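Only one protein chain is missing; all other protein chains are in place.
Right, subunit A next:
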Amino acid sequence: MAVLNLTLSEDAVVALRDALICLNKFSDDVSLEAQKDKLILTALNSSKSAYACFSFSATRFCSRYHFEGSSQNHEKFYCTLYIRALISIFRSRVGGDPQRDREKETLIDRCEVAIEDGPGVQSRFIAKLVFRNGIASTHRLPFEVVVPVHAKFNREEAVNHWTIPSRTLRQLMDHFGPGVELLDVNSDGEHVKFTCFTEKTVNGDEVLKKPLRTSIAIEVDEFEDLKIEDSLHIVINVRDFRAIIQHAGISGTNVMARYSGPARPLQLTYPGDAVSCEFLLMTVGERTANPPHKTKRGKSVNSTKGPRQQQLEAASRRQSAAPSEQLQGAPQPQASGHAQSRLGGAQPPPPQHPMLSAGSNVGRMSAFDLRPSQRPAPPPTMRSEGLFVDDYQWEPVHEDDEETEENARLEWDQSVQTAEPTSRMDRTMSDADETNEANADATQASSVGLEPTQRLSEVERMGLFFRE
């Protein structure tokens, strides 16, 4: 039974690929969530400090879209897919010789996607690509039914915001060198400063290996709709920011940032063509006792030595975490409050929580997931600390097994393939060189083709040959 059927035009395939490439910079897996009127792709990184969400308008993005729903859940369907497999299906087929007409024929005409799931049906994501030359290829991917995790953002709290063309941000990124990890955004009232740096401490001798520290001051005028607190330093991960700007630059729209203060999430949003993109990045730093919008912070960034790996808050929890709660119907505020208190780590629980957890994002929580998880063990990307209960005990075992197996194989390869035969071969060769240089080429040619099993007889024969 097909839960979802949709058809994508060539442009939509490209847009989908762009989104997937962006998501892949955050995670290996993408959560797909289908509803009657929209298709949502989300990814959360392994440290749970960055969250990406692409919400496609079903009717505008797809040339045909039909959501059936499953027998258990008519409202929505969700599953998790391996991003790289998807990217390779939707990969760019443009290439080869641009001069030739045939190249046009290999372009995608349309792509038909069906998701099959249900009792007695194999759970498969099926993509059928129809090319202009008449060839169609069908790809079937397995998926897991996992409740998507949505990070949440409280817009009321995020009093600081600015909007700027993605093109401008993209030009900024060009000035940042390699090796930088963090991006500090702050304002002195006239300029907004973007500073890229690293917190890595270096020893005396390695001072010169420090990456370039780049700071760019942009006039406030260049922003649209800017309102930020002076000298508030907000610090995020450069790599995440870069991934987002790269994608935003494709559509060239305006990017809007909203945030409150350190250790609270920063939201970046921009509209694409029939898609809206939202990213939440946890900001680095310590939360002061004062309410964030009143803080006047100096350069506190460099003084943060404690655990600075803050995590985003989840609006829903992984299914495996507590199956009992899944069956309670609508998620209770205290349930999510429970999840929040775990994610905190060293960070004191923000005071606004009780109100927030009943907020708008709760609607996205999956309340009706009655299917048992098909995931046997946590995926390797989910190295979480605290936000969710992971089945830790499974992972090390698997890893160890794989490692020892690999090592064993490596050793075996080395001893057999390289050590003995080649050294003997070399010796024969050098002997040969000394005795008869003119025939060096012949030696080389014959020794290259030797099978290890034949080496003794071959070597003897060659020795005779060269002694002649």
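One rule holds in what follows: a contact is a pair of C-beta atoms (placed from the backbone, for glycine too) under 8 Å apart; a residue touches a chain by one contact, two chains touch by 3 or more; residues count from 1.
One rule holds in what follows: contacts and distances are computed from a predicted model.
For the chain of the complex excluded from view, the name given in UniProt is "Checkpoint protein" [choices: "Checkpoint protein", "Polyglutamylase complex subunit TTLL1", "Glycosylphosphatidylinositol anchor biosynthesis protein 11" or "Origin recognition complex subunit 2"]. Set against the missing chain, the residues A:Thr7, A:Ser47, A:Ser63 or A:Thr168 yield one that touches it, A:Thr168.
Contact with the omitted chain, checked across A:Arg17, A:Arg60 or A:Arg84, is made by A:Arg60.
Screening A:Ser123, A:Thr214 or A:Gln246 against the full complex identifies A:Thr214 as the residue touching the chain left out.
Contact with the undisplayed chain is limited, among A:Ser46, A:Ser123 or A:Ser276, to A:Ser276. Contact between subunit A and the absent chain runs through residues 37-38, 53, 55-57, 59-61, 163, 165, 167-168, 171-172, 174-175, 177-178, 191, 207-219, 221-222, 224-225, 249-254, 256, 269-278, 302, 425, 429-430, 433, 440-441, 444, 447-448.
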